[in-house]
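Remarks on the structure that follows.
Heads up, one of the protein chains got dropped from this complex, but the rest are sitting where they should.
Chain lettering (A and B) follows the sequence in which the chains are written, and residue indices restart at 1 in each chain.
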Amino acid sequence: MAERALFAKTRFQAKESRLAYLLLLPSVACILGFMVYPLISVGLMSIFRTNRLGWLQKFAGLENYYSVMGDKEFWQITGRSILWTTLAVLSKTIFGMVIALLLNVKYFGRKIARMLFIAPWASSVPISVLLWSWVYHPQFGLLNHTLKMTGITNNPPVWLGYPLSGFIAAIWVDIWIGIPFMALVFLAGMQAIPEDLYESADMDGVNAFQKFYYITLPSIRRILQISTLLSALWTFNDFNSIYILTAGGPVNMTDILITSIYKNAFVYARFDKAAVMAIITFIILTILSSIYARHYFREEN
Amino acid sequence: MRRIRFGKHLTVLLAMIVLMGLPSMSFAAGKTETAAGAASTATLFWAGYDGVTEDYRKGLQDAFNAVDPAYQIDIVPVPWDQMKDKLTTALAGGKPPDISIIGTRWLLEYEELGQLAEPGAYVGKATIDDIFAGAKEGVVKGKLMGLPVAAGARFMAINDRIGKGVPKTMEELREMAIAANDPPNQYGLFMVGQKNTELTEFAYYLYAAGGDFFEKKADGTFGKSTVNSAAGVKALSFMNQLANEDKVVQDGYLGMTRIQGHPMFYADKIGYVMIGAWVDSAMKQAGSTFPVTYAQIPPFAGQKSTPLIITDSIAFFSGAKNLKAAGKFVDFWYQSEWKGKFDELAGFPPITKKASTLPAFNTPMYKVMSEASVNAKGWPLIATWDQCQDQIWDAVSKVYLKLATPKEALDAAAAAIDKINNIK
Partner (left out) sequence: MPSSVVNPAYVNRAYKKPAVAKWKNKFKPLVIFLTMVFLLIMLFPFFVMITMMLRTSQEVYITPPRWIPQAPTLKNFVLVWSQYLLAGYFKSSAIIAIGASALNMLLSIPAAYAIARLRFRGRQVSLYLFLVVQMFSPVVVVIPLFKTFARINLLDSYIGLIVLNAVFAMAFSIWLLSGYFKSIPKEIEEAAFIDGATRFQTVIKVILPISAPGLVTTFIYTFIAAWNEFLFALSFIQNQTKMPLTLGLYRFVGRWSSQWELLTTAAFLAIIPVLVLFYAIQQRLVGGLTGGAVKG
C-alpha cells in the first residue's frame, strides 16, 4: 500500500509540473505579450533624451537619473508618496476590517447594507473625485455647510486651498474609494472560518476581542497580506485623487510620485524624466513586494 | 450529492446581461452614428464647448455625411481637460486623428515635431478667405498652420445690483470692489486662487500693468522671462492686496479653480468678474436674474487697455490618412449655416465674414468683445508654455500662502523659466 502511494507520487510529480506550465501558459503569455514592450520602452526612455512625444533622440546614459535625483523637490515628493501610501493603506485596512466585522453579523437589512458599502468603489474614480471636489467646495460644498449646521465647527477649512488640508482631503478620498474593496475581501475571508472554532472559544469563556485576535485575525492573515500588498501598489500609483482635487498644488506641496510623473510626461512633455521616476517607483515597489513575498513564501513552507 | 445551485446563479447573470443589452437595442435601432463602409472617413477630435450641445455635434456629422458618401466624418467628442493627453498619446503612438480642435498655442509644439499638415492644401481658398484676417493667429514660421475655430477676448462682467459702476482703471476697480464688498452676502471681486489649467488671472493683471511674459528678440523669438519686471511685481502685489489685505474677493478663493469659482458670480454673489464669452449661456443655465453690464478689463492708471485673447484652432495632422475628407468637412462646416450656429451656441464672436452678419451677434456682449479684440494679446507662442505657466502659478500661490513676497516669488519663477528654456 505504502509503496504504491510512493510510486504514484513520483510519476504524479513529473506530470504535475507539465500540467502546471500548461495551466499558467495563457495568463503568462498575456502578461508578457502586453507588458514587456511597455516596460522596455519605459526603461529605454529613462536612459535616452526624448523629444516632446517621448521618441528616443540621443543616448544619455544616467544623465536623466542624475538630473531627477539631484532635485531636492524629487526627494520630498518621494517621501510624500511613501507617507501617502502608508497612511492610506493603514486606514483602509482598519476601516475595511471594522466594516467587514460589522457586515459579518446577521441582522435584518444586512444585504442592503453590504450593497451600499460597495457604492464608493462601484462608481467611476474620476467622476467620484470630481464629485468630492464639489463636496469640498468652500461655498457650494455641502460638507462645510453640514459641519457648520451641525455645530461641529464654525470655521471649516478651505480644504483644497492649503497644502496640509489639501493633502488630508485627497488622502481621504483615496481611502474612501479603497475601503469597500478591503471590506469585501476581508468579509470573503471571514466566511472561510469554520464556526466550531468560535463555538469552542465560547465554551472557554473567551471575550469578543480575544476571539478576533486569536481566531479571526490569524485565519484571514493570508488574505490580509495579499490585499494590503496590492492596495499598497495601487495606492502608491493613485493618480486621480490628488490630480483632480489639487493638481499637486499649491506649489507642488501635495504632489506624489505618480502625479509628478503625469505632469512631466503629459504637461511638460519631459518623457525622459517621467520614465526615470517610473523606474524609481518600480524599484521602491519591488523592494516592498519582495519583503512581503519573502514573508509570504516562508510561511507557506 | 447535491451541489451548488449554479443554475440559479447563472440565471441572475443572464438576467443582468439581458438587462444591459436591452437599452442597447433601442439605441441600435435609432442610430445613424457610424459611417462605416464609406470610401474615406476622417476623424475629428471635437473638444466640447459649453453650450454646444450633443444634438449639434450629431446634427453636423449627419449633415456632412449626407452630402457625399465618398467623404465622411467621425466627430469624436473629447473632454477639454483630457484633449492634450489623448492627442499626445495618439501622435506619439503614430495614429493621429485627421483633424482636431486644439488650443492655438499647441500648434507651435506640434509644428516643431513635424506633425502638422498645412490646412491650405485641403481646405478651399474660399473658406480661408472668408475668415477675418485678424483671427488667423495660427501662423507658424509664416505659414498658416491652424484655422481659427473660436477666438474670444476676455472682458469684465459687472453685476449691477452689487457693482458700483464701470471702472476706468484698476485702481478704480479696487475702490469700487471695496465699496461693493459685504461678506458673506456679497463680495466685491472674483479671484481664482487654486491652480488650474490656464493662468488667466495673472495674465489679466500683468497685461493691464503693461507687462509681458517674455522679452521679444528682433527675430521674433522669445528671450528671457520678464514676469519679474516692475509690471509683473505690480500686478501680483495688486492681486495680493485685493485678496489678502482688502479682502474683497470671495471667501475660500484659494480652494476654487475657475470652473468652481465662476458660479459664485452666476449666483448673484459677486460684483466684478473677469470672464469670457461663455458667461452669457452659463448665466442663463444657472437662472441668474440680476442685471449685468459688460465692459473692458481696465488697465492700471497710465497704461493702455490690453485684454487677454484666447483662440482655438483646427489642426491638420500629417500622419493621418483621410485629410482630403477632413478638408471637405471643414469647407462644409465653415461655409454653411452650421458655423454661425456653432459660434452662437458657444457664445464666441464669429470669425467668418459670413457668420458675422447674423443678427444673433448684435448684442452688447459681442460689441465689448470685438472692441476688446483690437488691442488684445494672446498667450506667448512658445512650446514650453505649459511648464512656464506652472512656475508662474506657483509664484502666485506662494504669495497667497504668504510664503514669499511678490518680488521674491516672481524672481524665482523667472529664473526657473529661463532654465526651462535654456536661456542664460
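Note that in this section a contact is a pair of C-beta atoms (placed from the backbone, for glycine too) under 8 Å apart; a residue touches a chain by one contact, two chains touch by 3 or more.
Computed from a predicted structure; not experimentally measured.
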Residue of A:78, A:128 or A:254 in touch with the missing chain, whole complex considered | A:128
Of B:76, B:113 or B:401, which one is in contact with the hidden chain?
-> B:76
On chain B, residues whose C-beta touches the chain left out of the figure = 1-5, 9, 12-13, 15-17, 19-21, 23-24, 26-27, 31, 33-34, 43, 47-50, 53-55, 74-82, 85-86, 88-90, 92-95, 97, 184, 258-259, 262-264, 266-267, 269, 276, 278, 282, 285-287
Per the touch rule stated above, chain A touches the missing chain via residues 13, 16-17, 19-21, 23-24, 26-28, 30-31, 34-35, 37-39, 41-42, 54, 95, 98-99, 102-107, 111-128, 130-132, 134-135, 139-143, 145-146, 176, 179-181, 184-185, 187-188, 190-199, 202, 208, 211, 216, 222-223, 226-227, 229-230, 233-234, 237, 239, 258, 261-262, 265-266, 274-275, 278, 281-282, 285-286, 289-290, 293, 297, 300
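The rule is short, and it goes like this: only the chains that are shown with their structure count from here on.
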Distance between the CA centroids of chain A and chain B (whole Å) is 35
Show which residues of chain A lie in contact with chain B when the two form their complex.
-> 51-55, 133-134, 136-140, 158-163, 246-247, 249-252, 263, 266-270
Can you check the complex and tell me which residues of chain B touch chain A?
-> 84-85, 88, 91-92, 109, 112-113, 115, 193-196, 250-256, 260, 263-264, 269, 383-384, 386-387, 390, 393-394, 397-398, 400-401, 403
